[in-house]
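Have a look at the structure below, then the notes.
All protein chains but one are shown at their positions in the complex.
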Amino acid sequence: MSTVTERAGQVNSAVHQPVSLAGALNRALGDALEADERVVVFGEDVGPLGGVFRVTDGLAARFGSDRVWDSPLAESGIVGTAIGMAMNGLRPVVEMQFDAFAYPAFEQITSHLAKMHNRTRGRVGLPIVVRIPYGGGIGGVEHHCDSSEVYYTHTAGLRVVTCATPSDGYRLLRQAVDSPDPVIFLEPKRRYWSKETIDLAVEGPELHQARVVRPGTDVTVIAYGGTVETALEAARIGHDEGYDLEVVDLRSLSPFDDETVTASVRRTGRAVVVHEAAGFCGYGAEVAARLTEQCFHSLAAPILRVTGYDIPYPPPKLEHQHLPDADRVLDAVSRLQWEEGPRHG
Amino acid sequence: MSTVTERAGQVNSAVHQPVSLAGALNRALGDALEADERVVVFGEDVGPLGGVFRVTDGLAARFGSDRVWDSPLAESGIVGTAIGMAMNGLRPVVEMQFDAFAYPAFEQITSHLAKMHNRTRGRVGLPIVVRIPYGGGIGGVEHHCDSSEVYYTHTAGLRVVTCATPSDGYRLLRQAVDSPDPVIFLEPKRRYWSKETIDLAVEGPELHQARVVRPGTDVTVIAYGGTVETALEAARIGHDEGYDLEVVDLRSLSPFDDETVTASVRRTGRAVVVHEAAGFCGYGAEVAARLTEQCFHSLAAPILRVTGYDIPYPPPKLEHQHLPDADRVLDAVSRLQWEEGPRHG
Amino acid sequence: MTEGWLGLLPSEGPVRLIDAAGVATGDGTYELPDHETLVALYRAMVVGRRFDAQVTALTRQGRLAVYPSSRGQEACQAGTALALRPQDWLFPTYRDSVAVVTRGVDPVDVLVNFRGDWHCGYDPYEHRVAPQCTPLATNTLHAVGVAHAARLRREDAVAVVLLGDGATSEGDTHEALNFAAVWKAPVVFVVQNNGYAISVPLHRQTAAPSLAHKGIGYGIPSTLVDGNDAAAVHAAVSGAIASAAAGGGPALIEALTYRIEAHTNADDASRYRQDDEVAGWLERDPVRRLAVFLSSSGVFDAAGFDAEAEGLAAGLRTRMGTDAPVSPSHLFEYVYARPTAALARQRADALDLPVGGGATMDGQEPGGRGIR
Partner (left out) sequence: MTEGWLGLLPSEGPVRLIDAAGVATGDGTYELPDHETLVALYRAMVVGRRFDAQVTALTRQGRLAVYPSSRGQEACQAGTALALRPQDWLFPTYRDSVAVVTRGVDPVDVLVNFRGDWHCGYDPYEHRVAPQCTPLATNTLHAVGVAHAARLRREDAVAVVLLGDGATSEGDTHEALNFAAVWKAPVVFVVQNNGYAISVPLHRQTAAPSLAHKGIGYGIPSTLVDGNDAAAVHAAVSGAIASAAAGGGPALIEALTYRIEAHTNADDASRYRQDDEVAGWLERDPVRRLAVFLSSSGVFDAAGFDAEAEGLAAGLRTRMGTDAPVSPSHLFEYVYARPTAALARQRADALDLPVGGGATMDGQEPGGRGIR
């Protein structure tokens, strides 16, 4: 197997028809496998079945079972063997079938995947992508809807990213595969079927960068993954209520893009963070804490968090009570101590 | 085996000579085993050896191998079987030998220990204590010094507590064993040998309560476990520099005692949080975020965090560069935007 | 190696008491269960299959969030559930609804999970049936714990845990077998080897002669049975329970069977298996096999059971026809034995109730527009 050193950008799927997030990720994997012979894809049901979300659809047939294959059913085994493969020259992309089913791999992720580069003073890098479909909103039963990002973002040595749209999903996944660092790649399940007409490309923000997806003047709404769409909806509704919301899609949860986000918050003077995970020690705590540290005197009100409640993910019939929606985002916005109403209102 | 319903308070070790934290925890376990026949203690090397930190010293000999025993070497197995035992009427207290060696049990802790009560609408409670020696400062090699509290505090359904002194260790452990909820009991390794002359008793603050361990007027320093002593040291030094620090020992990390802590912060108007774990998405983020939400207009400066760096725990020779010390606490205090110097200075 | 140790290995072919044609094999390993037991097994399978078919239909109508069918595995599930004594414990997976129903749990309570109302709809203590477990293999450890506690408490109870061929690959299965053996815990592991873990066939899951060959590596006696022969499953599980109850320690049983439906209603089995494979297994149907045997061996009123099964299905249609009310307040009530102050505040927020004390925000009144 020879080493392919082409840059990711050289193999691109040009698409000018609507493509879903799942479809865009599928193309990203296909293009990554095409671009670099060292890339391999394995996990549970990623072969002939194409993954339970079809993100690996067709790849086993196209690249053969030495590049894309079904492993035995054991998540610690999947991550642990991926580590060995990366030590020996491959660039594995593995799938955890659902968020909560990554927990058996927690030791391998925390004590090895995150630390091998550090342990060996940079001699052994682990360019591995762990793909994890995460979050709720799809009517899944327990263990199928966890938002587990903090378990990874708190672990130094991992990059953690999540995508909100097909075009960004494509770009981020290509960048993740090309990253020399291990990447936890979180895929918001409930956006798998959202479609977008796009030209798939790797240009755009880099792996560690946030982006302002809607400019606004009154409040910065910080979201990621599945809640970016929620934030945008809040911005649309909020507009009629006189609030001009700026929406930031973090993309990279670790590291955090201080530059982009503090610039926005200093401009608006107010911020709300939105995520599905439980609020307590959730990712929003870090966002609120670090932005308050950095922007204290620019803030007119405390940064508020709109999150899942501090409970285990609820059963399907109650999940919409739990998930932040545009209404809850706007509720938080309205509690941001507007002495004279929103600025542009 | 009959059910013993005596209250924990009835079996107490009266001690009027200096006792170490490890010794106090040992007495707490002995008294708990004595007080309630349903209590069992098991894990790796907790039997004849008495645990690598001797916290279970003498218990196997005293209570027999049906109450205190060595399990096979497998942490998921230890927590998983403890869950079954609790389902069937026992109250297991299990030991994870070191912080990082609890990670193999992460799935059992997150998906079962934390959720069984919720899953069964309260029909199946899991009164289990998972004891985890945690944190650094003892010259331990990698995997022996992690501060893993956030992995647990972010997980709804668990109680998470940590102790700073022998007397509080005794009390908290007795309370943890008596709790109907699962408790992650974090023992700060580097305080195991700290001694105190005490009357071991279960009276005092409850399992979920913080306590002000040193009153002060200028800044609230919020600490827990191993860093309480660090905060107290900072208070002693700070006194000479003109700062009057109030030190709060959180004790309960989940739930968080808003009442005690916000009262303190509203009084002082400034706060610093101190912990060993990495700052990024660390516990201090939650403390800073929630206190800012609740006390925004009482704050003269942003709440600062003094934490470990965002790195894997370093090797012994570098750990003291990483661990927050009194100096770093005071440095943060000095950065709290004192326009006219500290109030009492 | 001594003969004693070799005795831990399973037989080369599966134990079978009644063959696919409905004829007793007289293979001598176990006694054929008595007539009454065989009739009970038949009844449970007929009722179970009808239950399963009805639930599959309800799922197609969108009345359930998801359903993993037991079809084809009725002999394993009924055979296991009926082998349990009242004081024994059953640890089922998502796949084992027929076992749970056989054990006596109200079918509608079983469906609470799949309907999406709550995670578990029954009281695990009522019939000593643990919640149906989704994270694979994790329940094996719980079963060992229950069993060991029973031993410590000198209680005469055995725990029986069901798991799939795929689940045997998880580390927890290994740890459970090992803890059970070292502790001599009264627990019986019943692996329903249905040939697939979702889409992954057995040969990508293991290279062992059989899954039952794992037993010797723990010092656990192992048995391979025809999982479509309810008599064999019942005999093997009963034997293992009796031995465990007598202090003989754990047992591992592998039952060879097949999942006739797709993994769940959401799965598309045509992507990974051929129709003729399914057809071959339909030939070995566990229900028909026992019907033939019972019909040929004496008084046996099959029609009565069909009627009972239809009654259950009709009852299910009625009772599942309307949505049970679900209360958002439940979200906050069972996280801890008593809700924490923070949860009480979140509950009040979510339900638009007045906040009863606790944390408030500086500079403004709590509340806002209320969160629905």
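As written, the chains take the letters A, B and C, and residue 1 is the first residue of each chain.
In this section, contacts are C-beta pairs under 8 Å (C-beta built on N, C-alpha and C of every residue); 3 or more make two chains touch, one makes a residue touch a chain.
Bear in mind the structure is a predicted one, so any value in this text is a computation, not a measurement.
Student: Could you tell me which displayed chains border the chain that was left out of the figure?
Tutor: So, taking every chain into account, the missing one touches A, B, C.
Student: Which of B:Gly47, B:Gly125 or B:Gly282 sits in contact with the chain that's absent?
Tutor: Of all options in B:Gly47, B:Gly125 or B:Gly282, contact with the hidden chain holds for B:Gly47.
Student: May I ask which residue of A:Asn26, A:Thr56 or A:Ser71 touches the chain that does not appear here?
Tutor: A:Ser71
Student: Please identify which residue in C:Thr25, C:Thr206 or C:Ser297 touches the non-displayed chain.
Tutor: C:Thr206
Student: Where does chain C touch the missing chain, residue by residue?
Tutor: 1-2, 5, 8-12, 169-175, 178, 181-182, 184, 203-209, 213-220, 249
Student: Can you list, in ascending order, the chain A residues touching the missing chain?
Tutor: Touching the missing chain: residues 1, 40, 66, 71-72, 74, 76-77, 79-90, 104, 107-108, 111-112, 115-125, 156-157, 159, 179-181, 208, 255-256, 258-259, 262, 266, 290, 293-298.
Student: In the complete complex, which positions of chain B touch the hidden chain?
Tutor: The missing chain touches chain B at positions 44-45, 47-50, 52, 70-74, 76-77, 100-101, 103-104, 139-144, 280, 301-302, 309-312, 314-318, 321-322, 327-328, 330-332, 334-335, 337.
The rule is short, and it goes like this: only the chains that are shown with their structure count from here on.
Student: Hey, how far is the Cα centre of chain B from the one of chain C, in Å?
Tutor: Roughly 39 Å separates the two chain centres.
Student: Averaging only over C-alpha atoms, locate the centres of chain A and chain B and give their separation in whole Å.
Tutor: 32
Student: Chain A to chain C: how many Å between their CA centres?
Tutor: 35
Student: Find every residue in chain B that makes contact with two or more other chains and list them.
Tutor: Chain B, residues with two or more chain partners: 76, 104, 107, 111, 115, 118-119, 156-157, 256, 290, 293, 296.
Student: Among the residues of chain C, which are close enough to touch at least two other chains?
Tutor: As it turns out, chain C has residues touching two or more other chains at 118-119, 135, 171-172, 330, 335, 342, 361, 363.
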